[in-house]
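Here the complex is missing a single protein chain, while all its other protein chains stay put.
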Amino acid sequence: MVIIIPEIIKESVTNLMKNGERSDDRGFDDYREISLETGVIKKAEGSARVKIGNTQIMVGTKPQIGEPFSDTPNVGVLMTNSELIPMAAPDFEPGPPDERSVELARVTDRCMREAGVLDLEKLAIVEGEKVWMIFLDLHILDYDGNLMDAAVLGSMAAIMDTKIPETRVEGDEIIIDREKMIPLPIKEKALMCTFAKIGGELVVDPSLEEEQILDARISIGMREDGSICAMQKGGMKPLTKDEIIKAVSRTQKITKNLMEHLPHN
Amino acid sequence: MVIIIPEIIKESVTNLMKNGERSDDRGFDDYREISLETGVIKKAEGSARVKIGNTQIMVGTKPQIGEPFSDTPNVGVLMTNSELIPMAAPDFEPGPPDERSVELARVTDRCMREAGVLDLEKLAIVEGEKVWMIFLDLHILDYDGNLMDAAVLGSMAAIMDTKIPETRVEGDEIIIDREKMIPLPIKEKALMCTFAKIGGELVVDPSLEEEQILDARISIGMREDGSICAMQKGGMKPLTKDEIIKAVSRTQKITKNLMEHLPHN
Amino acid sequence: MVIIIPEIIKESVTNLMKNGERSDDRGFDDYREISLETGVIKKAEGSARVKIGNTQIMVGTKPQIGEPFSDTPNVGVLMTNSELIPMAAPDFEPGPPDERSVELARVTDRCMREAGVLDLEKLAIVEGEKVWMIFLDLHILDYDGNLMDAAVLGSMAAIMDTKIPETRVEGDEIIIDREKMIPLPIKEKALMCTFAKIGGELVVDPSLEEEQILDARISIGMREDGSICAMQKGGMKPLTKDEIIKAVSRTQKITKNLMEHLPHN
Amino acid sequence: MITIITNKDLGTGTEASQRADGRAFDELRPLKIEAGVLKRADGSAYLELGGNKVLVAVYGPRELHIRRLMQPNRAVLRCRYNMAPFSVDDRKRPGPDRRSVEISKITSEALTPAVFLEKFPRSTIDVFIEILEAEGGTRCAGITAASVALADAGVPMRDLVVSCAAGKADGQVVLDLSEVEDKDGEADVPVAIMPRTGEVTLLQSDGNLTAEEFEKALNLAIEGCKKISKEQKNAIIKRYGD
Amino acid sequence: MITIITNKDLGTGTEASQRADGRAFDELRPLKIEAGVLKRADGSAYLELGGNKVLVAVYGPRELHIRRLMQPNRAVLRCRYNMAPFSVDDRKRPGPDRRSVEISKITSEALTPAVFLEKFPRSTIDVFIEILEAEGGTRCAGITAASVALADAGVPMRDLVVSCAAGKADGQVVLDLSEVEDKDGEADVPVAIMPRTGEVTLLQSDGNLTAEEFEKALNLAIEGCKKISKEQKNAIIKRYGD
Partner (left out) sequence: MITIITNKDLGTGTEASQRADGRAFDELRPLKIEAGVLKRADGSAYLELGGNKVLVAVYGPRELHIRRLMQPNRAVLRCRYNMAPFSVDDRKRPGPDRRSVEISKITSEALTPAVFLEKFPRSTIDVFIEILEAEGGTRCAGITAASVALADAGVPMRDLVVSCAAGKADGQVVLDLSEVEDKDGEADVPVAIMPRTGEVTLLQSDGNLTAEEFEKALNLAIEGCKKISKEQKNAIIKRYGD
């Protein structure tokens, strides 16, 4: 669906930016209000409801026992799936995931995987035969801009919330003990920080209005130690090298604060 | 596809009803002429061709050996599938089953299953590993109203017509003896009776013309003993509680006659 | 997509034909220039790039170990797939193979299979359990007419180019020795020759322009010994019996020359 | 071989009740309804009934882009019932299955009689029902929440359709089956009514019942609907005032 | 391990014939054609040939809703060949497979030359062929029945296309292969003709044949077509009179 944003809105938002202001009065490095609850879906082994402003995502995890990939026989699997359900915006349509949905799931997945969030080797049960597969499902409920950062924040929280049954192998038998639920083996924490380029300025956490007029977008995934685990440029216009490098260093400060929203354990 | 029924037809049919008459001269509790043949498809282990008026359905069964559901390890499976093939009406289209087709298959399936028509435990072969799966396929050939009752009548007859190979287990081996074909283990008989509400009256076995102008529809599945095994309201207008209760008691009389059409064995 | 060919082109091509001429000056039994390279894709176990005029197809083979069909337990499998990718013509669209693509793959497959090109019994590994499945993929790059003949020529060459690992069975173990690559067991050679009927004449190797105005098409698959292994009529107008019989005898001469293009080994 | 050790607490009925969760035969599970919970949707509602968590968004009346669905003299009311992958014990694969296709159809038929569709020719009103957590009775919960979301969207209606199931479990006709009662019980009768007239807009029966048991279940479900109806109205009052 | 005990009776040829079912090399299986067997369709036909049972419905000429298929100066003739799930030994999964896609295409090409499509620009004529039971030769049976259904629908035609296969089984060129002959035989040559001119509108060959064998098979198939053609006409006369 083509969304027509009156030129006049674009102009006014851009002009504000040039004066260092945003239409909702935030600073360029400010997120909208963030709320994060975990353990909200009892049937899910892990869950989180994340809100950034009015953007709202429900994330749930389901563990399943499955076969490892043949090239990584003693490593568990994290599978990330995203559904831009038609509930969340007037232009989202039922059907198989479209390219925005696929990109969201894949960038989220890369961010978690490359950061080494999970110690996937600890999810092996019988080498080459059985491993835990953790399905991470992003259910987008309300789309008001910046799905990327909300998706990674919610995914990180849902993974930290997840408990799976203890398993042990006795002879030929795999015993799954649902009475002893244990947390996932977490090695690292990672979050994502997205900037919109509007009127030559980069501002963090774009609102829907800002997304609709942005020239370019850059999402940077970062671990607690400040290293970069994922990056994805979007949008129909270019970025300069300088803008990219500055975005990285701003991200290092911003994710420090963002980490505070994660459960402490 | 939008089917436009001239208001004048709707008015004339409704006025007839208010005088206790139907446009094809039937009584309110009368079915159109019913014909039922079994054993018509030799390659099917069971089959029936049912006609109610001009509505015509071919039903066939195919048994397959498969795995039981994990929560019912010693119980066979009945799978009902329905295809509103484009042959049957100008507005049926090729493609995956649409919502009408899905509803028809699911209501037929519930009616047979909840009535306990088959003793599914007798279809287990090796507990937790191998059971008979009976595929019941409804092939709608000519759609002239009231598919529900024709589908259940044809399904009941096809199941009664079905013969599967005797199986026995010898050590690790399952022996399927195609030379000894035995009937399915039938416990109960059930049929379905559908009413259309038009002009405040409930009439049984709606013709296509009646279906196109009905306010509401109610389909009642009933066992030989008069108990209710399935029910499904349809249509865009409501029913009163009183109408529902009366439909149930009319169904108890009507299905008694309807049962006469089934093969006697 | 409807392709409108101006009547004037149709008329001029037809008139030329009636005078024994073709618009590109070829004789009625002449192919356009043919080029054939094998071994062009290193990751494919066999490959061929075939050009007939500007028509260009890339063919690749991939062997996989799989289970035989239950009715042919000691016979390997050749699977032919064709993709009319949107690169090749303005009216080819992304999506699952359409009817032209399916016909191309099935006719190619029948031609190879019925000619007995491969000794499929030699592709069995463990009877009833494991056989080699050879996937033959036709990737249509540029469509300028006569895909059939190009597809069979490319397929034949790719199969002749294919090397699979030697396998042996030791006890319960199947050993696949990638260090010893052996050619596929080739028994026969077969090619295909396609005629277009235009203005009452049959001409071989129709160009795109000729295809767009033809009355009927006939494709004849032939083995080296001159026997017919496949045939497929196409087009919206009929052929006479006489035309068919003559096409067969012309094919016997033409395929002799065509065989020269195959690698000699 | 995989062995699963589990000790699922199905609850034990108190002496006063036969029901595993201790409810009286005509007692609903705890219920909570909230209107206006989403920003982008034209109307929305959130409902919890026992362990069920249901979110509904309404878009429309709006232009219908699919010409063959268009009705010249009224709007169409389209419903999509969907379960989140994490809403059930075994992960549900995304996308419609046969069950959700049927529920979407009957949900649409249950809501349609209450809406003044004739005011919006050639339009669509889209109702998206997301089951975030399922614990028995989600189709009824979805219909109840959808009515509140339609009201929140300002869609003109004759009445607020409300839905509740009764059924038979452990030989007893009871209201509002829990997941365990639904699974192990003898029958389930989901009902929706327009409370002003008492007319029935949804009716199914799944399982075996005598005519007397069925009538008892139908009456019980209608009583349940009336109780839930009050909570619907409270949710709307809470959001918009009297 | 699963062991299947079976004693499939494939028939034994009589001394006079090499064929398992006792037919002469140029003998058709028993044939029955009936026109006008469905109410909703504009035209219909039912055909039995040996164990094959084929039902055909024709709708049209009617409006074509898919703009990109529309032809400005003629109708399109669309065919859909479909096998019922219970029509074959192992249940066929519903929906088109590659085989049925190809058969649908060539069936459309086989019928097109006989129909005055130019009388109905921008329209479609839809032919739905349902194989209710398959025992070898269903594509030919479908084309033969489709012509009768087109006539029953009143579609103006130059001729009644008729179809029959010949082939090679047990080293002999024979008419109208049975399922066993098709499966175990050396070659199958399905043919359709317009009997007035003898022109060929369908031709395939699957299997290995010398040029002489092929010509023999082609001639035999054409003779078979002519026999079947009479039964087509009888079916139409039976329904409509001379």
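In order of appearance the chains are A, B, C, D and E, and numbering begins at 1 in each one.
Throughout what follows, a contact is a pair of C-beta atoms (placed from the backbone, for glycine too) under 8 Å apart; a residue touches a chain by one contact, two chains touch by 3 or more.
The model shown is predicted, which means the values in this text are computed figures rather than measured ones.
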Touching partners, among the displayed chains, of the absent chain: A, C
Omitted-chain contact residue, chosen from C:V13, C:A88 or C:I164: C:A88
Selected residue (touches chain absent from view) among C:E7, C:E33 or C:D172: C:D172
Absent-chain interface as seen on chain C, which is shown: 41-44, 47, 54, 56, 58, 60-62, 64-65, 81, 83, 85-90, 94, 96-97, 135, 137, 139, 141-144, 165, 172-179
Touching residues (missing chain, whole complex) on chain A: 1-2, 97, 99-100, 102-103, 105-106, 110, 114-116, 218, 223, 226-241, 244-245, 248-249, 252
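Assume only the chains that are shown with their structure count from here on.
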Steps in the shortest chain-to-chain touch route ending at chain D and beginning at chain C: 3
Partner chains that chain A and chain B have in common: D
Repeated interface matching A-D, over half of the contact pairs identical, chosen among B-D, B-E or C-E: B-E
Between chain D and chain E, centroid-to-centroid distance (C-alpha), Å: 51
Chain centre separation (chain B, chain C; CA means) in Å: 48
Set of chain D residues in contact with two or more other chains: 68
Per-residue overlap in chain A, given as positions that touch at least 2 other chains: none
Graph class of chain-chain contacts, one of line, ring, star, complete, other: line
Listing of all chain pairs that touch each other, if any do: A-D, B-D, B-E, C-E
